[in-house]
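Below is one structure, written out as structure tokens; the observations come after it.
All protein chains but one are shown at their positions in the complex.
On to subunit A.
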Amino acid sequence: MFTRREALFGAAIGAAAVAAMPAFSATVTQADIKALPREKIKLVSPPFVHPHDQVAKTGPKIVEFTMTIEEKPVVIDADGTKLNAMTYNGSIPGPLMVVHQDDYVELTLINPETNSLAHNIDFHAATGALGGGGLTLINPGEQVTLRFKATRTGTFVYHCAPGGPMIPWHVVSGMNGAIMVLPRDGLRNDQGKPVKYDRIFYIGESDFYIPRDEKGNFKSYESAGDGYDDIVKVMRGLIPTHVVFNGKVGSLTGDNAMKAKVGETVLIVHSQANRDTRPHLIGGHGDYVWEQGKFANPPAKDLETWFIRGGSAGSALYTFLQPGIYAYVNHNLIEAVELGATAHFMVEGTWNDDLMTQVEAPKPIAVN
């Protein structure tokens, strides 16, 4: 059994150097910030996103979030393969947080006594202190509150980074998510014209590295720490055993397929905290794609497949034009089909014969 003392010892080395840094640098006075209005957000599990305004209705505010870290075993495929997961708020990925530019994000991070490891959070959207990682390392039984100013717009990854070899292990055990910082006046297309979405879905792609026994079957471990040495060996091979959306094979198919209607515009936010990926909507397109995720750059138009760099989050805006079942995949099709990176959209509506029709059904080849 992996003891807490061992876990803390392993985690503390990387974080010690920055623990004494000030909480923030004061270009705006504490009083200015304290005077701002506050809003408390209740986070929801992906692929869904908490209610939010696309265009800010007021000036900047302090947006309060609370996330509880849960270490727990989760099943990641239909064979019952088990991952000793580490999660923000119980889900892989962690919830998508949405604020507007110049809002202050105030996160209270809780590491319950029942956990065995130290954790923190590194926001790619934040400036300084290793993205906040240097100010948020907490042991089981502790909580911490971090505030950062959302200065740059876009979709950004957040992840756990508790020092040294703990960093990749925590990330590929599930501790990653994304935050979306919207321009105060909402999204704009390549012409600078406002664009809106009717629905938003958040897809977090994970690469998992599950050790196998001598027969080739996946192993399971009593605790995360018990599997650590074996998992690191698989991680160093850089070939994942599972590449999945939202924590497990099939988490966004069947009963959990995402739903939309013809004529609706959908924003798909896609994050990958560790490894490159290339989303593709089979039978559809990306009307406007912020491939690098940052809204200060004009979106690319009419993409077939888009590239999400490991350690980043991008988004694609698409208006559905035909009904049917769409597969949304990582277009490394081996990863989509064999390793799990497939989601489905069920789209209801009227068929458009002008866009596509089967002129003649399959039949024996004509012999003249």
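One rule holds for everything that comes next: contacts are C-beta pairs under 8 Å (C-beta built on N, C-alpha and C of every residue); 3 or more make two chains touch, one makes a residue touch a chain; residues count from 1.
Operating definition for what follows: contacts and distances are computed from a predicted model.
Of the names listed as "ABC transporter permease subunit", "Outer membrane lipid asymmetry maintenance protein MlaD", "Formylglycine-generating enzyme family protein" or "Spore germination protein", the one that matches the UniProt record for the absent chain is "Formylglycine-generating enzyme family protein".
Although one chain is not drawn, the whole complex shows that of A:32, A:79, A:222 or A:304 it is A:79 that touches it. Residues 78-80, 215-217, 253-255, 257, 282, 322-325, 327, 337-338, 342, 344, 346-351, 353, 358, 360-364 are the ones on subunit A that touch the missing chain.
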